[in-house]
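Once you've had a glance at the structure underneath, I'll fire off some questions.
In this view, the complex is presented without one of its protein chains, the others remaining in place.
Up next is subunit A:
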Amino acid sequence: MIGKGFYQTLASPWLWGVLAVAACLPLVLNSYHLHLLTLALVYVALASAWNIVGGMAGQISLAHSLFIGTGAMLSTALLLKFGINMWAGLVIAAAISGALGAMIAWIDFRFQLGHLSFVLITLAFAEMGAIIVEGWEFLGGASGLLLPRDTGDLLAFQFGGGHGAFWVMLGLAAIIVLVNVAILNAPLGYYLRTIRDNEKAAQAIGVNVLRHKITAMTISAVLTSIVGTCYVRYLTFADPYLLATPTITIEIVLFATVGGLGRPFGPALGALLLVPLGEVLRGQLGGAVPGLHYFIYGVVVIVVILATPRGLLPLAERAWRGLRRRGPEPRPASVS
């Protein structure tokens, strides 16, 4: 089912070493730093889930706020309005997100949307979702919804505040990154990359374009929705402007692109670097000169993208190989 590469990653001491060290961080970090890291992990999870569609299949979806919003707002509303357990809410929201994702992928195929049309259509869906959330009292309307205090009752989808939320996000981010590795080494990963690089040629060698696009979008939407539910539990406040508007998708796309599209660890790297950078800049400079932190952040992103259009990860990989071999590069990264 899955190629050797996946099992090699699973067996890598690096993976488990990094996870073990990370899992110990709540014991040494102060609550502000822990919050920064938890936030970074939320975006690692989101950017990695988006990568399945945006990176591997090359479909720049801006619909993902729809799935985050469904995961966050719907599960919260179901709990507050109907008393439905949030674990069940997570599953219901994920199922609905998956169906929405499949529908969007089908529309894309049915009407043979090009790349730009796909971006615009997904953006339109996301805007529609935002309008529905802000206009519908059931989902909290414009003022949002407030979850009950987190008492650490696991059965009620409560993880006991800072430490628990961090571990949940660490686990979720790790699983989603590993799903990326698995897909990349499975037939689906080959199909998606062939579709991304040349749809017509993919069809000619037997790739069922519709089926695999739907599969990719569904997996991505379900994972994104699950992150949305966990994220809102951490935030406690279901804010429609944060969780259900396309701005959050733009951030995800940015992190994934800066880190390295289509590579299993690329989006994770982008989020781990940029989320803390953005937060620290805002903390240090936000009060002094209004807008200065955004400016510096923007300059950093532009410089990175210009310097390494394929993202930081390919750059890091080359540096790593260089360090290990201390010899000339055998095969420069392909640029075409």
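Basically, contacts are C-beta pairs under 8 Å (C-beta built on N, C-alpha and C of every residue); 3 or more make two chains touch, one makes a residue touch a chain; residues count from 1.
Just so it is clear, contacts and distances are computed from a predicted model.
Of "Multicomponent Na+:H+ antiporter subunit G", "HAAS domain-containing protein", "Nitrogen fixation protein FixI" or "ABC transporter ATP-binding protein", only "ABC transporter ATP-binding protein" is the UniProt protein name of the chain excluded from the display.
Considering the full assembly, A:A202 is the residue among A:A130, A:A202 or A:A221 that touches the omitted chain.
Set against the missing chain, the residues A:G17, A:P148, A:P187 or A:G322 yield one that touches it, A:P187. Residues touching the missing chain, restricted to subunit A, are 1-4, 185-187, 190-191, 193-194, 196-198, 200-209, 262, 331, 334, 336 (touch as defined at the top).
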